[in-house]
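Excluded from the complex is one protein chain; the other protein chains are retained at their positions.
Up next is chain A:
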Amino acid sequence: MVIRSKSADDTAFMKPLEIVSILIIAALILVVLPATLDAFRLNLVGKYLTYAFVALGLVLCWGFGGILSLGQGIFFGLGGYCMAMYLKLEASSVANTKIQSTPGIPDFMDWNQLTELPFFWLPFKSLTLTVILIIAVPTLFAFFIGAAMFKRRVGGVYFAIITQAIAAILTILIVGRQGYTGGINGITDLRTLQGWDIRTDSAKQILYFVNSGLLIACILLAQYVKRSKLGRVLVAMRDKEDRVRFSGYSVANFKIFAFCLAAAFAAIGGAMFTLQVGFMSPSFVGIVPSIEMVIYTAVGGRLSLFGAVYGTLLVNVAKTAFSESFPELWLFGLGALFIAVVMVFPNGLAGIYHSYVDPLVARLTRRRPAETEQPLHGAPAE
């Protein structure tokens, strides 16, 4: 065969442009922001970036796989609660809680007349187990939801509604079982991680860098999945599910994988949220936060891993700015933003970049005699 197709050689892990993109993100969150923001603002950005994990998962699951989950708060919350339970137990040592009628258990349990630690809190005495459970609990939960839905060919809008319902149920459960979960207030007053005080500025700074490092690792992992054949199978499934099925793939397994991976990302974000913000509550689990997370992804561009980070940052900075001045109007603003993105810029920030900035860059580089090659086939926006 003499035909040489460009696609055929297109096996690199990252294209040059993608390497530049990830370097820019790394420089922004690891160098520029820490250098320019004060400790309070940096911690705020750290909090925003924990949502970027969720948005990243949604890019794979929704953007590539076409599986819209309106319940990512479930997994963000489960990850966050797992972390919070560990920290709460550490904060509730017998010495710290000797005024309680039962010393050594979390304060809210004592207030609710519990005299013994519930069995499902026991694993969270160990940090190793906690770290495992932060990933395992949400991923397994996603696996069961995914297996129950996708094996029965439930998809599209029905899937979105069911995930939303589960998010609502989980919130009600957490709020209702105050003695076991801390109720509507969530799990608060978290202090130390293995004796290391996480409330100090220096600790928050370190946590910010840990968070950023994990985010970049997750972006690289997502990039690997996207560049693998699995990424292309996800896109194919979104286009023509039946064709994929009748090409010998078990479509349900691929959907379950994408959904579980998105859940695992969300869980890491949730755990980092708890560490940086110092508490976890049901207000990060329910329907509203879950939909907000979808909006971050839509604004960033649901086909763009990098866009997910920018979209999350942009919406949250806007949210903070607006809700400081017009707290009542923010939700309307958010709704309007979502409508605008869907109607005018369906590919979000990444789409705008590709329509306006890319051609400009191409024109500028083309002027040079040493012509660099432009990518020909307009694969889904980066």
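Here are some notes:
Rule of thumb we're sticking to: a contact is a pair of C-beta atoms (placed from the backbone, for glycine too) under 8 Å apart; a residue touches a chain by one contact, two chains touch by 3 or more; residues count from 1.
One rule holds for everything that comes next: contacts and distances are computed from a predicted model.
Here one chain is missing from view; checked against "Small ribosomal subunit protein bS6", "CoA transferase subunit A", "Protein FixA" or "Urea transport system ATP-binding protein", UniProt names that protein "Urea transport system ATP-binding protein". Considering A:52, A:78, A:244 or A:334, the position touching the chain not shown turns out to be A:244 (whole complex). Taking the complete complex into account, residues 1, 3, 5-8, 11, 225, 228-230, 232-233, 235-236, 238-240, 242-250, 253-254, 257, 376-380 of chain A touch the chain not shown.
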